[in-house]
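Heads up, one of the protein chains got dropped from this complex, but the rest are sitting where they should.
What follows is chain A.
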Amino acid sequence: MASIDLDKMLTKIKSTQWALSDIDWDAPGAELITEEQWPKLKDFMADLMWIEHVGARAFAAMAKKAPTDTLRQIYTYFHAEEQRHANAEMALMKRWGMLEGDEIPEPNINLRLVIEWLDRYSDDMPVYVLGTVVPMLEIALDGALCTFLLETVKDPVCHQAFEKINDDESRHLGVGFSVMEMQGRGKTFIGATKMLAPLLDPRLMLGIASYVPLLNKMRDNIITMGLPEERLYAAMAKFEKIGGRTEDGRRNPWFQVIRQHAKLVVNRRNRAYHVPVDGMVKLTGLIPRRALPAVPSWVKELTYQPTA
């Protein structure tokens, strides 16, 4: 399959935008959330919203490093669009009475570590590192979490919002995989060894150290909610399938790294991976909040209010 035309994509992105005020957040249907569902859904939505927000920040970093002006602009839009997803998901939480007052839900400690890392180091990361991690996260969201959510939640406003979110997400994936292929095409980009060099960068190691337990923790939260594990496997298979659909895509060493890692994450039977990582989750849980620096100000840009 040929790569998509990024210039056309940019035009399309610009001409198909939506806003929170396109949705009537007070329309009937909120009562369809069952009492039993409510507490789990609250945790789920908070996680989801934070993943979107963290994804947004990753796109901001990618925009700085984009190899072409078109891609820079696309990533700038994606940054804002992911923020829009987080805002819309917060608006749903507000609708369902899941926000205490005007408060943004607290990020868990693993998220805090990832936020901290993104704030400090993401701008220094080469675009191909984030460029592979982000599609993986998105496909997990798109393929597993969101479909699952829509199957469980009957509220029509939720469906309306996610229809829009998913439309955006499929474009993000289209661009994401296209770029992964471009990067696999060594001639235009860089050689494989050079591309893997950042693995030795202590800054990236820190990133991995905060990202790895986050994934395990989220996976556990999701499974508590009743998401069948197979869904995650299916999402990973999809990532492998699309990412590896061309020679170029398979040649991208970061695709290989992320693919292998994703397999480890979803396979809970692999004790060699999960025993130490689950240990890390426990360990990070012991980090006292006050040991962490104040949240960066980009986090405070989140809002559930359609107008400001």
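Here is the rule we go by: a residue touches a chain if its C-beta (ideal position, glycine included) is under 8 Å from a C-beta of that chain, and two chains touch if they have at least 3 such contacts; residues count from 1.
By our rule, contacts and distances are computed from a predicted model.
> Of the options "Monooxygenase", "Oxidoreductase", "Phosphonates import ATP-binding protein PhnC" or "ABC transporter permease", which is the UniProt protein name for the chain that has been left out of view?
When "Monooxygenase", "Oxidoreductase", "Phosphonates import ATP-binding protein PhnC" or "ABC transporter permease" are compared with UniProt, the left-out chain turns out to be "Monooxygenase".
> Per the definition of touch given earlier, which of A:69, A:124, A:220 or A:247 contacts the omitted chain?
Candidates A:69, A:124, A:220 or A:247; residue touching the omitted chain: A:69.
> Specify the residue from the set A:20, A:58, A:242 or A:281 that touches the hidden chain.
Touching the chain that is not displayed is residue A:20.
> Specify the residue from the set A:233, A:273 or A:298 that touches the hidden chain.
Spelled out, the listed residue whose C-beta touches the missing chain is A:298.
> Kindly state which of the options A:50, A:77 or A:128 is in contact with the chain not pictured.
Touches the omitted chain: A:77.
> Across the whole complex, list the residues on chain A that are touched by the chain not included here.
Touch set of chain A with respect to the missing chain: 17-21, 64, 69, 76-77, 80-81, 83-84, 87-88, 119, 123, 296-298, 301, 303, 305-308.
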